[in-house]
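In this view, the complex is presented without one of its protein chains, the others remaining in place.
Going by the order they are written in, the chains are A and B; count residues from 1 in each one.
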Amino acid sequence: MRILNLIPLLIIVSFVVFMFVHIIPGDPARLLAGQDATREEVELARSVLNLDKPLLQQYFIYMSGLFVGDLGFSIKSGASVAQIISDRILPSLGLTFASIVWATVVGMLIGILSATFRNRWPDQLGMLTAISGISLPNFWVGLVIIQIFSVQLGWFPTGGAGSWQSYIMPSFALGAGIMAIIARFTRSSLVESLKQDYIRTGRSKGLGKGSIVFGHALKNSLIPVITVTGLQFGFLLGGSVVVETVFSFPGLGTLLIDSIQFRDYPVIQALILLFALQFILVNFIVDIIYGFVNPKIRYD
Amino acid sequence: MNTVTMESPKDLPKRKSRMQKIVKEITRKKVTLISSIFIMILIIAAIIGPWITPYNPAAPDYSNILSPPSLAHIFGTDAYGRDIFSRILAGTQISLSVSVSAVLIGAVIGTILGLVSGFFGKLVDKLIMRVCDVLFAFPDIILAIGIVAILGPGLRNVVIAVAFFSVPSFARLVRGTTLEVKEQLFVESARSMGASRRRIIFKHIFPETLPSIMVYFTMSIGTTILAAASLSFLGLGADPSTPDWGAMLSTSRDYIGSAFHVVFFPGLIIFLTVLSFNVFGDGLREILDPKLKD
């Protein structure tokens, strides 16, 4: 049922996206025809692209294509949008996945350490490390680590997505922020679990600290952590624009920037719709988990 | 969650002592203390900075470009021979006011939306949350590029763009707290005593959402500084000649291989500032968030 509810939302999003993209100043016909094009050439390009029709009509042309699964063709290169996106989606998913994985592992470890040694030096050190992760402009991190690890040490390639090594630095730059969020989240939800009555009981029964943390408390704090991880995954796919630019990574982020620069409407629309769709789906799943954990709050 | 119910509206005079308690808590934890001192220094620099710079931050000196840190220029000079330290000092005001005002706008609008959404529920709630979903679903950078493209470049529009995408986060946060608080007994009783809706929202619910708003506000200042810097990175930020930190960082990035100090110092100051706000916000959360109270 709830999935059916998503369809009107997507249609609204598609409308907003369409209008938004077309309202932004910029004329793909002019960009396509070139700097020294004459007025006639620009007009011709415009009519070929259907850009001279009223906006609403353009929207309906677009939507009627969308309903039969036709995302249209790129204004810039003429290639099919579906093809362009499918070329780029795998590297992007790979990058997102790599970032999430290391961020979750490291983040949870720091979180667990911090919660176990709450308010002592491992906690303060851990939280400081984590917070540092969200305190740096990620393009700056990117440029600095390229200088150190590619140019000076020669360990990793500077960019691209040619081999698995080229995923290391961008996923580091991209995951740092998520690592911080997950660490803090794990810590606070674990601290809360550790205070629960039955944990106290366990402690009074003489169970070791390790077995309390890993055996009982962690289990209870996992679901919220998964939730937050899921949410971050949603942000990542669309949020890697800057990092992808620094590492000239052939993913959806750089595609988005290129398409915006060229006002390649069909590609921009398809990308935002894709981001919106996965964001809404992730949210939807998270909502269900959330409702499951805390039945008092209903989210519909 | 328990402490929330413990406090009734009649306890208002207690607020003051709560403030004192917060200050005491802050001074107790070392990292929080250090970060709050740093924030103090930043605020002072923001107020008097432009008047105490050792050099004119805008005056070029073409005979002395890209010189590394020295006694005369402790952070070195940039591509036009301007003193980097002076620029950072003078830029504190710009950078802080951009982020504070952006977060403030976002927080005010978001809070109102969240309160309304959480309190009234039903269709209003649905509508506001769907709008937030749509906003969330847009990648921030698209929104920012769009807004800057429509409004034109400049600091004021950067503020608007950044404020725009902090609205939905505040709205969600406040809505969540509102939902919880709404169900609490004392609101029920206030309602039965015939208080107006507006009174309930602002006198009873809003104060309870304040702690989490404050925490999120502090942390958002940091994120906002980074967001503004990212906009500058994409060439859509402030007039590049203003000593805004993000602008300094992004215009200097071409020198990363040849004159590292030009990139390093603006990056460092951004890092320290954002870190301070985040650490401080974290400390504030520890103190204010009842969930973490022992």
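By our rule, a contact is a pair of C-beta atoms (placed from the backbone, for glycine too) under 8 Å apart; a residue touches a chain by one contact, two chains touch by 3 or more.
Just so we're on the same page, contacts and distances are computed from a predicted model.
Can you match the unshown chain of the complex to its UniProt protein name from these: "Methylmalonyl-CoA mutase C-terminal domain-containing protein", "Cytochrome BD ubiquinol oxidase subunit I", "Transketolase" or "Glutathione-binding protein GsiB"?
Options "Methylmalonyl-CoA mutase C-terminal domain-containing protein", "Cytochrome BD ubiquinol oxidase subunit I", "Transketolase" or "Glutathione-binding protein GsiB" considered; the missing chain's recorded name is "Glutathione-binding protein GsiB".
Indicate each shown chain that the hidden chain touches within the full complex.
In the entire complex, chains touched by the missing one are A, B.
With respect to the chain omitted from the figure, which of B:Leu115, B:Leu236 or B:Leu288 is a touching residue?
Residue touching the chain left out of view: B:Leu236.
Touching the left-out chain: which of A:Val17, A:Leu71 or A:Ala98?
A:Ala98
Touching the hidden chain in the complete assembly: which of B:Pro153, B:Gly176 or B:Pro207 does that?
Among B:Pro153, B:Gly176 or B:Pro207, only B:Pro153 touches the chain that is not shown.
Which candidate, A:Leu71, A:Ile260 or A:Ile280, sits in contact with the chain we can't see?
A:Ile260
Under the stated touch rule, tell me which residues of chain A contact the chain that is not displayed.
Residues of chain A in touch with the missing chain: 24-28, 30-31, 33-39, 41-42, 44-45, 48, 74, 76-79, 83-84, 87-88, 94, 97-98, 101-102, 104-105, 143, 146-147, 150-151, 154, 157-160, 162-165, 167, 214-215, 218-219, 222, 226, 245-248, 250, 254-255, 258, 260-263.
Identify the residues of chain B touching the omitted chain, counting contacts across the whole complex.
That gives, for chain B, the contact residues 58, 60, 62, 65, 79-80, 145, 148-149, 152-154, 234-236, 239-241, 250-251, 253-259.
Definition applied: only the chains that are shown with their structure count from here on.
Which residues, counting only chain B, touch chain A once they are in their complex?
These residues of chain B touch chain A: 29-31, 130, 133-134, 136-142, 145-146, 149-150, 176, 179-180, 183, 222-223, 226, 229-230, 233-234, 246, 249-250, 253, 256-257, 260, 263, 267, 270-271, 274-275, 278-279, 282, 289, 291-292, 294.
Which residues of chain A touch chain B in the complex?
Where chain A meets chain B, its residues are 9, 12-13, 16-17, 20-21, 23-26, 119, 124, 127-128, 131-132, 134-140, 143-144, 147, 151, 184, 188, 191-192, 195, 238-239, 241-242, 245, 256-257, 260, 268, 272, 275-276, 279-280, 283, 296-297.
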